[in-house]
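Structure, as structure tokens:
Every protein chain except one is present and positioned as in the full complex.
Let's turn to chain A:
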Amino acid sequence: MNAVQRFIRSRVLLLTAAILIVAMCLSVFIQSQSQAALNRTVDENSRGLYDILVQAKSADTKDGGALLQPDIANGQGGISFPQLEKIRGLSGTSVAAPISLVSRVTQNLETPRLDAMDYLGYNAGLAGGATAGDPTGTDSKNWPAPESVLPAQPKKYRLTATAVSSDGVSQQTLFQTSAEGTLGKGQVIEQQTAGGKSIRIAGPGGETGIKFPAPAGGSEHNLFNLSVALPMAPQVTESVVAVDPTAERALLGSAGDFLAPLQKAPPADTRNAGAIGRYFEQLFAKSPTQQELEQGPDFMGVKLKYWAPLMTQYQQAKLSGQITDASQAIPLIVRQGTSLDLKYSVKIQEIDDSGKVVNDVGTVSRSLDKDYLPFVSKSPFALEWPGSTDHSQLLGNTGNFSQGLYQPAQWSTDFAAAPKYKDGETSANGAVGKSATPGDWVTVNKLPEKSAFGAMVDQSQRKPVDERSYRENLATGSKPATPLPMVYGTFDPAQVQKAAGDVNKLPLGGYDPAPMTLQKDASGNDTAAKGLKPSLSATGLVSQSAGAITDYYGLAAARGYDSNANVIDAIRVRASAPGNWKQAQPEVDKLAAQIRDMGLEATVVAGSAREDANIFVPGYSKDDAGKESALGTVQQSWVRQDAADAVSGSLTGTNITLLFLTLCGATLLTGASTVSYIRQRRSEAGILRAMGWTQRKIRSWVLEEFGIGAGIVAVAGIALSLLSWNLATVIVSASVLFIYCAAAYIAAQQLRHRDVVDQEPQHDERLIAVDSPLTFAYRQLVTHRFSSVALAVAVGVFGAAVGALIALLIDIPRAAGASALSGLASATIALPSVILAVSGVLVGLVLTLVTGRFELQARREQLGTLRAMGWNPDMLGQVRFFENALVGAVALILGVLGALGLGLLLAPYAALWAALAGVLAVICWIPIATKVVK
């Protein structure tokens, strides 16, 4: 029988070689594949819409690896237009897109009203005239009969108007105002006037009407409704961001198409607000057609759909003398809808003379929602009396015309600076806690100072809300003047965010501030994670929507600049270098260095990723006594610099660790199988020796068999190394070969002949006497120390491997840190990592089985002997249990320490769970092993 035949016959050697090769292939293949996938994921997701964030130098500038605030548009400026142009002129620059916070703009919601259907039917002397002879009008015989939700005889009603705002966590009632009076069905009254008879619409006799405090007007009957003017809604503050439309479109691609109207906006020297207003006046002097009004009049090539706000504001400003020669028009693209939660409701109750409620008519309400447009109310803020039907449609299609008839925004030049943050403690996941330092208390939720017609507003009708404000005045240009907003179009921030992507496409300077989620309350107790919505309560200051975008001429106009100034908050620069992050990194770094040479701060954000930061917000609210209380801890997505390197490095480390562990398992397995081989061959070696074989020949006999296996392992290793062309593969293959050769050497040494001398008594009296199943088990373990320790090691390895697997499963998303990129990258290699970890568990299991199998036969013979002596099954079970328990006790230490160590190495946050899993794995092994032997 030659060496090859002997190798094949020796199942242990064959099995060992096969397991080693499989472990080698699996490890190398998975490692290389997962590494490639990891690199691909990291590279692909680490280069977003831009590579470098340029800001003015500041004392807060941090080195690489810092956690950056997501809001870069803060109104502080610091970068000039010449610097912008210089950056654009650098050879490595592809796109340089500036961004600034222009201003916070307060605007009033349109004066709300409550309409009660009070239609009088066709009347030739009234509305009938509007359709008589008009072929597009409704034939008078098709007009519905008169109807009204109001009683013929006036009844007394109480109307209670309430405005409530919520940040998603708590509600705040902004105001609640009641007014009482009698209302009834309207009637046509014919009256004698100087020129003859005339008719008018009026309430029934005895009707007092209902009037809320100023600036709300009273109630009045008109052609189709009884309309009750309601208290004004609170002011809503919107922020305006300035960008360069051309650069922004280059940055955003098609998602930036909404900015196209701004590219057509008039240049700065043609933006005189007075001139534009006069231009529109003359347009309307020519009686535009209905179609022209619906589409919007043409202004410098742009159909100005929202023309009415401009007209209204111009006329009001002109009347009040606010328009000066320096006043400029500001082009705006406004956001669609709002996440601001403001609910306005009116409760209607019928009451008797004593004020007692006799009938609850109902409550009607309306919220700001997706139909809301800053600067442009899409539809009147009207509420309908329960049971009403709107007959105003009978007048024809007036919807598009009326949508621009609104109360215009009051432009303000107040600035909002970002809150100042201070680093706090670093939490377990690596995120740095931040404390926000707020500014002064200001009173918000107040009514405008003046009504639309310049009259003073009664501020006493609602209770102002104190709010923490981050507003700071910025000393700006020398010629502040009332600007004139021109609304060109709308944009959907959700679409922009969608186009920007999740991980790193738009990490800084999005149009919407990064949302915040409340994690802990003011007492530090965990709360159900809840996103904070902007509201008119204090929370509104935590998250404030960007209401509009303008261009840089608009920025200069808003700030009153005549010429360029250092008004740019930040510039987002995309390098012209193509390829993924790793490929482009040298060019990006070079470009960043050039920008820094200009005296600006250039932060390389390529390679960064979102990361959640915990921020404690103090002084969030104040009670009537003036006592401040904190909001608690909120979580917000910030940006971790150099996350790509950290993720790649950390996960690569994890991968290599797993690879190493698998090899360790393979080494132990080889050791165990070698022991098995030695046991098998020892008797054969004795026979051969008796046949006259020399020690050298027996060693050659053993080494030949191992040599076959080593050759196969070597061939496999070389083939794998050549295929993968990877240093790690070469190292792994060489390691495995070395392990195998070491095993061969040990086997050859162990099969050497040793003379056994029958000495005098060797029994150690210090041994514990065998008088119970426990002491019997102990004696057996002591007698077979090598096997016992080998089994304990095997079980310990198994426990440690289970712990490592659990640690990985628990902590894979956080294996490389807390950033969004690490989560994505970890997900990419999650499966390979788990496969490697499961491989480790399987190796541990096989090791346990192989090692346990050595002793199984011997144990069974022993138990058979004890049974023949009359030991009952229960005692035999105890023997086996105690044996396994004692082995398990040693294995428990090894398993726990191993699992803990692996847990700390792979996933520190899951180390304790890993240790627990190791304990459970070992504990579970004890009864299973006991059962197997039975």
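We adopt the following convention: a residue touches a chain if its C-beta (ideal position, glycine included) is under 8 Å from a C-beta of that chain, and two chains touch if they have at least 3 such contacts; residues count from 1.
To be clear about the criterion, contacts and distances are computed from a predicted model.
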According to its UniProt record, what is the protein name of the omitted chain, chosen from "NADH-quinone oxidoreductase subunit K", "Peptide ABC transporter substrate-binding protein", "TonB-dependent receptor-like protein" or "ABC-type lipoprotein export system ATPase subunit"?
"ABC-type lipoprotein export system ATPase subunit"
From the list A:S148, A:S673 or A:Q780, which touches the chain that is not on show?
A:Q780
With the missing chain put back, one of A:A630, A:A714 or A:M875 would touch it. Which one?
A:M875
Missing-partner contacts on chain A, residue numbers
756, 758-759, 761-763, 769-773, 776, 779-780, 782-784, 858, 861-862, 864-875
